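I have placed the structure first, in the form of structure tokens, so that the comments after it can refer back to it.
Note that this complex is displayed minus one protein chain, with the remaining chains in position.
Up next, subunit A:
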Amino acid sequence: MIGKGLKRKLSDDDLLETAVMQKGTGLYLDQRQSVLNISLDKFHRGQMMAEPSLRRSVLIANTLRQIQDEIRQENSVGVLAENLEPSNNREEDFSLSSAISSILKELDVVLDGSSSPLDTLVFKSDRSGNYADGYKLCDSVFGNFEVLSSSYLNDVPLDDLFLDIDTSVYERESGSLGSVLNLNELEHIMEILVGS
């Protein structure tokens, strides 16, 4: 596909471009959020492509996972509560995290009807402090792979997988996260964990 050439004027976006940023700064959080949004969008689009590239999907999913791990770590350690960020950043992080988890949970439920929504949100850590086990956030990303790349093997119609995804969660209007199930419960749990 031949697209248009890339020519950009210097803009606020360029300020977000700096590859290496001080963690915890507002600029860093802005870039992280930007990358998160872009990644979610790309992942979603990638799966809908006529010929999904497994390599591209894996790389995007790993980027998503890296960011989500960071957010989760910050939530659990209370880093955000300690720094001087304005409170609306925290809420946006929470709502993004909720958004990711609910989207992926929806996917997971569609793919594997046996998972129970609330169970998957329990933050259990294993010995090394990782939250991977109890939280099916990233697992369900790759469950998605299994179905889609083995729409090489199964005859799951691609369309059906996306019926339940509420893409309104991508919008950043504060407070309107669409009709995602159990959203209030998600937020409640997030608040408990951060101790706010």
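Convention: a residue touches a chain if its C-beta (ideal position, glycine included) is under 8 Å from a C-beta of that chain, and two chains touch if they have at least 3 such contacts; residues count from 1.
Keep this in mind: contacts and distances are computed from a predicted model.
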Per UniProt record, name of the chain withheld from view ["Growth hormone receptor", "Gamma-secretase subunit APH-1", "Glyceronephosphate O-acyltransferase" or "Serine/threonine-protein phosphatase 2A 55 kDa regulatory subunit B"]: "Serine/threonine-protein phosphatase 2A 55 kDa regulatory subunit B"
May I ask you to list the residues on subunit A that touch the chain which is not drawn? 1-8, 13, 16-21, 31-32, 34-35, 38, 42, 50-51, 53-56, 58-59, 61-63, 66-67, 138-143, 145-146, 149-153, 155, 157-158
